[in-house]
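Below: the structure, in structure tokens.
Every protein chain but one is kept in place in this view of the complex.
Then we have subunit A:
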Amino acid sequence: MVRFKNRWLLVELIPLPQTHTTSPVTSSISRPRTPANNNNLDGKTIWAALRQSVLTHFGDVGWGAVAPSLTIKYFSPTTSVAIIRVSREHHKIAWAALTLLSSIDGVRYIPHVVHLSGTIKHAQLAAIEHNRVVIARFRALSKSAPGTRDSYDAFLEKSGLEIEALQD
């Protein structure tokens, strides 16, 4: 029985803000990190952009190798986190193409590969870890008074326990 082995890429697409229209100072006060039109980003557009990237950098051979197994399993517009599945033999082609992907639909992005794993479960676990780190970073940055706790303390504690239970 042949086992089809895959690799799962956890990617965050960090949008670069559009600084060509407004001055840095004014834009920073209002919405420092909100680029103009992101609402149309979804799994299909990412897939199309990735396909274009593979064709550009690796040609038809590369695309033929990667195409049967390339799938965007998950994408969240709010956090720009995507989980991409590729077959194991040719995952480096897809990974390289992803790294060289600089813009989707004209909007500039930096693809930040957080984790690479063999199962979706570990990709999901890595996503949880990543999100927790982000939350911690933001809270640290906010430098609010130590007493103020927002509504997510209980949730984070609960999710922390669940992760520990899930770890092998």
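Everything that follows uses one rule, which is that a residue touches a chain if its C-beta (ideal position, glycine included) is under 8 Å from a C-beta of that chain, and two chains touch if they have at least 3 such contacts; residues count from 1.
As a convention for this text, contacts and distances are computed from a predicted model.
Name of the non-displayed chain as stated in its UniProt record, restricted to "Proteasome subunit beta", "V-type proton ATPase subunit", "POP1-domain-containing protein" or "Alpha-1,3-glucosyltransferase": "POP1-domain-containing protein". Contact with the chain not shown here comes from a single listed residue; of A:L9, A:L50 or A:A127, that residue is A:A127. From the set A:T56, A:S103 or A:S142, the residue in touch with the chain omitted from the display is A:S142, counting the whole complex. On the side of subunit A, touch with the chain left out of the figure occurs at residues 12, 14-17, 19, 24-25, 28-29, 31-35, 38-39, 41, 73-81, 83, 110, 112, 120-121, 124-125, 127-128, 130-135, 137-139, 141-144, 150, 152, 155-156, 159, 162, 166.
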